[in-house]
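All protein chains but one are shown in place.
And now, chain A:
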Amino acid sequence: MAAVASTSRPSIASLEAPRLAHYLAVGLIAGAIIALQISVMRVFAVGSWSHFGSLVVSLAMLGFSLSSVVIFAGKDWFDKHWQGAATAALLLIGPLAVASNLVAQTVPFNAIFLVSDPEQKWRLLANFLLYLLPFLAGAFFLGIVFLKSRTAFGRVYFADLTGSGLAGLVVLVSMYLFSPETIIVVPLLLWAAGSLLWFLAFGAWKSVVAGVVVAALSIAGYLMLPGLLGIPDIAVSQYKGVAYARNFPDGKRIYRSVSPFGDLQVYASSYMHFAPGLSDNAAFGMPEVPANTYVGMYRDGDGPEGIMRNLAPAEQVYFRYLPMHYPYVIKARPKTFVVQFGGGISTQAALDAGSTSVTVAESNPMTLRAFRDPILRDVTGDILAEPRLKVIDYDGRLFLANTTERYDVIDLSLADSVGLSNPGGFAISEKYAYTHEAMLSYMHALADGGVVSVTLWNKEEPPKSVLKLYSTIAEAARTFDGQGAANDIFAVSSYLSTTTVLFKRGGFTEAEIKTLRDYTRSMSWEEIYYPGMAYDGSAAQKILDDYRASIFGSGEDATLTQPAADATAPADPTAPANPDCDPTAPADPTLDTCAGAGGDAGPQVLPATALERMAWHALLTGGWEKLASDYVFDARALSNDQPYFAAYVKVADLPRTLDRLDLFQDDWGYLLIWATLGIACITAASLVLLPVLFGWRIVFSRSRGKLGTILYFACLGLGYIMVEVGLISRFTVALANPTVSASVLISSMLVFSGLGSLFAERIFDRARTLLPVVLLAICVLLLAYGFYLSPVLDWIGAYPYAVRLLLCFLLVSPPSFLMGMPMATAMTWLARLGKEHLFVWAWGINGCFSVIGSAAVPIVATSFGLSAVLQWAAIAYLVAIPAFFAVLLPAKAPSVRLVTA
């Protein structure tokens, strides 16, 4: 403990009595690291795909564990040369951040070729290794600081957590000022300030000069090198939506705004055409689809979402051919609510259909700002100023859950959706607008005889998301109307296009059913369900079995159903697809080809359509559980606890995906989480085992309670991160935006935990009795949050945004404060007991299990629900109670030296 670096002055030799400047420096550097983490994720979100950014960044955090192991192995050396090592690590953070980001832009990897092109996995690895470097340097610096400030750990840890937390807010605000191309300036500035403060605190003037030069060069290099070297600021994948807009000969960006809500860009081009779900009959029923009607809106380069210009009256017949027109077929002059404004097409359709008033919600303030911008006002004919329109500037779901207003039509059409499929898969993200609770809110907000209309893309074969939608609406309808539900639903779909479900409060009349069916036929859409629809389930099991075989089959029977065996195959494509009347086909009189007059027969009912009919039949009359369990993909309803259109592959089937990964491209976001978890576990296991190779017996011979100590810190690592990531997902309900939710949660949790670790100093001496109480309190709080958070967040969501932020802050504070105490207390006791190697190593264990925990959250959430995430975290804190006593076991050596704090 008496090691003194030769170059340092005695009074500050080992950081055992750090000054304010030291704390500030540590806070700034820790803040720079978290800012870099968020910035790199922005670079990935804009350049390629955000979920690969999460993968790279979360694995880069393993740098902390790696540095801990290295410091562990060379503890004596680091004890002696700590100041030089810290200086070097500190000076390297900035240049490494700049260099790794620059080089990473030259080795972009393309997610969509990950399976088919062997080179891509090496590029992904290169990205990971590159971005690991600055985090590794940062981790070394902080690790050395922790090593040298063992007895003041609580305070340094407070600085570390508070700095990280506040930096989260700094980055959030900075996103208004810096575009993704320049956002890394923020961590660089934090790092520069932290470094200079650090060197100044030591009076190391040469280092101050070196720091200024390195910082200036790094920032200048970051901003100028891409231009000088001809390397893009961010290598935007050619497969991002915005890249296509740039390739159009007349593609022109007419608007851009950067904010925490994303990088929103609007491009104009005559080559853009949107008509989501347009009926094929439009080709013959309307004179011409209006040309030059749209501009395309892109968020973080993904899109486009079509923004429509004001159509001339003659062109407005166009809306009749879109599926969002459905509710207006039976509702004249309705009072309408549009749950999500998006690009405005649903709103236009509602206005066009003669709604007396249209209330429209949009939770993204940047979208509304864009529409109020003069350029887009010109394009849209200033739709937001339309007198019949009322705009709600937060989540429509929350508004409807808390309003006393009642509506004739509530529309949720293709929200959060950009029409084209997303190469590279979708990230696991919460879709709270589509949950059981949301549907119930919509149903409750209906006037008597009012209609909820939900339209979703139906582009999957085998169907996935539409089945989840159906089960969600059916569950909500049954909750709302019990046995009457079967009379409240009307569902249609268009193959590989869209599906629309109508729910009518009080049930459909015969006349309405007829009107809707006539409209469906006139659009050539398929009937999926209506009250009284005949159903023949004789082929049901075969369809379920066939779908399973189509994904997980061996392919041995492939030839049986290939076109060769199909008499209607290419030989005569003009012939009806079902010339031989199939007596086993569903007995729907409108589609039964046997009933037709021969030549005009339609095709046999497609398996996807038959499956959708089966699903509704089972949902409303019983048998859904068996159907869902026999179906190849997960079809469970969305709830606030499991708000995911993702994770379709059932867990038991995961091993069987490995030799056919290309069949699951749209679920890669989910599969990638498993891959992250796997890699994190393997790496963590190696990092835990490495110290054993370095001499468990020799180094640890004096330390008792090793296994218990490992368990304790593993529990803290897992527990803390699971609460953090789990709550970020949860709080999106109230804060309506994942980025804001993440920033607020990270900041408030870390700051309150920092305060907790500072407060922990007061219980150090009575830790044996008090800390178990603290751990138990955390456990109880987390369990309570797991059970009761959802209604509380719904309630918070109805307040103005500033109040919501404040309430969320307050809500997070009690568990966060308590969760700051166990780490600081245990680390300080390890130092007091002279278990120095365990002290270094514990930090690494904690880091490893943080990475594992963050990867485990989405898996637990999609499999068991977000409440389960908090429950698992609660269990981790519970297990930590007995493990804590192992931490307190005195070292074996004869002279146990207690160091007073």
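Following the convention adopted for this analysis, contacts are C-beta pairs under 8 Å (C-beta built on N, C-alpha and C of every residue); 3 or more make two chains touch, one makes a residue touch a chain; residues count from 1.
What we mean here is this: contacts and distances are computed from a predicted model.
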| item | value |
| --- | --- |
| Listed names "Protein-L-isoaspartate O-methyltransferase", "Heme ABC exporter ATP-binding protein CcmA", "NAD(P) transhydrogenase subunit beta" or "ABC transporter membrane spanning protein (Glycerol-3-phosphate)", with the criterion being the UniProt name of the chain not displayed | "Protein-L-isoaspartate O-methyltransferase" |
| Residue among A:260, A:450 or A:607 that touches the chain left out of view | A:607 |
| Of A:328, A:490 or A:547, the residue in touch with the unshown chain | A:547 |
| Residue of A:106, A:247 or A:541 touching the missing chain in the full complex | A:247 |
| Per the touch definition above, residue among A:378, A:518, A:662 or A:765 touching the missing chain | A:662 |
| Of A:194, A:277, A:531 or A:858, the one touching the omitted chain in the full complex | A:277 |
| Hidden partner interface residues of chain A, rising order | 110, 112-113, 115-117, 237-240, 243-244, 247-249, 270-271, 273-278, 280-284, 286, 288-289, 419-425, 459-462, 494-497, 524, 543, 546-547, 549-555, 557-559, 561-564, 566, 568-571, 573-574, 576-577, 599-600, 602-607, 659-660, 662-666 |
